[in-house]
Structure formats: structure tokens, C-alpha cells
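Removed: one protein chain of the complex. Kept in place: all other protein chains.
And then subunit A:
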Amino acid sequence: MTARRLLFRNLNAKIAALPMIATVLVVFIGCTVWTVVYSFTSSRSLPMLNFVGFDQYTRLFGASRWDVSIKNLAIYGILSLIFSLVVGFILAVFMDQKIRFENAFRTIFLYPFALSHIVTGLVWQWILNPFGIEKVVRDLGFESFSFALLSNRSMAIYAIVIAGLWQGTGLVMALMLAGLRNIDEEIWKAARVDGIPTWKTYVFVIIPMMRPVFITTLVLIATGIVKLYDLVVAMTNGGPGISTEVPAKYVYDFMFGWANLGQGLAASTVMLATVLIILIPWAMLEFGGRKAK
């Protein structure tokens, strides 16, 4: 095929994609480069090109708040990834048993997703603060009952995980349910004829067939994890102390609250680098491998 023909193939589609290509180049790549460049400066409120080498990074990695933020993101990330996938899939399997009132249940499970993270955070803050569950149980007669997740430093991050799962699992369930409905009925019939137990069919046949759905879900959950910010702000604002701080909040606080643009940009560059370190090998496996097949 000549180069000329390659260029003119699907010309309309290429022209239609131009605005998006421009956006990607300017907004995504351009702004990313800008961010990285200015993370090496001592910019305060306003961006200024006075380079200070790796000073911002030295300070970043020396800051105990950044340390705590990274650990919290890891806890939140791992737990919410595992639980939302597992719980979402199991809920979808239950929904797929041709149950009565399926629509009603689906609505109930999906409803939290319609709430913003801020609303979710406030609702769970009210539930978990001492006037919530704790007071209800105490009023029932259990005077010494204590359930104050949010004012406990080591538990507060799990409270955020719970709220995040409550909000996000419904969507995972809906996606999984759509995936399950796409599985051909014939496969089930074949499995039944062969006498394979139901759970085995799910694990060894259905889940591998649902691979594209899982990947979509994974990407959605992963982006949700990295940008975790509003839920924390609404529920704990990083407290008690700094025990529920997350990287995105570190970036925001330094850029806008505390007038240290350089420090905020250094933190966001590290966030980007971490995502790339995970993403690139995965993308190479996923998309590079297919060509070889």
C-alpha cells in the first residue's frame, strides 16, 4: 500500500478526529510538559522560571504528609479495587438469576452512583460521627458501645474506603450485568450438558469471556482511585491530623491554599510518573501482545 493511499483512506474520519487530536496535543501533552517543567522551579503563587533543580522533589519525599498520602492511596486503591470488582461481580451474578423486581434492585444498587462524592462523603460523615450509628445503638441500651471510625486515626481511611465502595460498586455491578447478559445462552446449556458445576462455569468459562468488560471496569475504577480527593475533603478533610491525606489533596493544598506552585506541581508529576509506571507495561502487554498473536 502506498503512503498516498494510506493518507487518504478514511479521510473523513481523519478530518473529524482533528479537533480531538489538537486537544490531546495541546491540553494533555502540552499541559503535562508545562507541569513537569515548572515542577523544577521555585514558583510560589505565580509560575516563574527560576529553576532550583530537584529541590521541590527532595522536600516532597522528605515530607511526612506526602508519605502518609501515598500509603493512604495504596490502602484505598487496593481495597476498593478488590472489593468493588468482587462485590460488583457477585451482585451482578445474583441479579442475573432471573429474579423478580430486577429493575427495582438495579435502581437501588445503582442509585448511590448518582450522588456526587461530596454528597456521599457528607452522608457517611453523618452516619459515622458520634451522633450517627453510635448514638442509635447507645439509645437502644448499649451504653458503652463505641463506633467512631472517623475520629480514630488508624480507622478513618477505612471509613473512606467504605463510603467509596458504597458509591462506586453499583456501577461495577451494572457493567458486569451487561457483560453477563452478552454471554450466549448456548454456553450455559453446553456447560449444563457436560455437568460442570455453576461456580466452575463462572470462574473458568464466563469470566475469561468477559475480559473486555473487566478491562473497562478496571480502567474506570483505577482512574477513580488516582483522583480521590472530594470524598476525603467531605468526610475528614484529611484528619484526624493528617491521617487521611491523599496525594491529590496535597497537590491542591500547596498549589492554591499555601501558595507553593512548585511543590504542588512536583507532587502531581510524581503522581503522573507512578501512573505511567503501572500503565505502560500493562498497555504493552495488552496491545503489543495482540499483534504477535
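To be clear about the criterion, a contact is a pair of C-beta atoms (placed from the backbone, for glycine too) under 8 Å apart; a residue touches a chain by one contact, two chains touch by 3 or more; residues count from 1.
Definition applied: contacts and distances are computed from a predicted model.
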According to UniProt, what is the chain that's been left out of this complex called? Choose from "DNA ligase (ATP)", "Acyl-CoA dehydrogenase", "Probable sugar-binding periplasmic protein" or "Peptide/nickel transport system permease protein".
"Probable sugar-binding periplasmic protein"
Of the residues A:40, A:76, A:89 or A:254, I need the one that contacts the missing chain.
A:254
Which of A:95, A:150 or A:191 contacts the chain that the document leaves out
A:150
For subunit A, residues in touch with the removed chain
44-46, 59, 63-65, 125, 129-130, 148, 150-153, 236-243, 245, 252-254, 256-260, 263
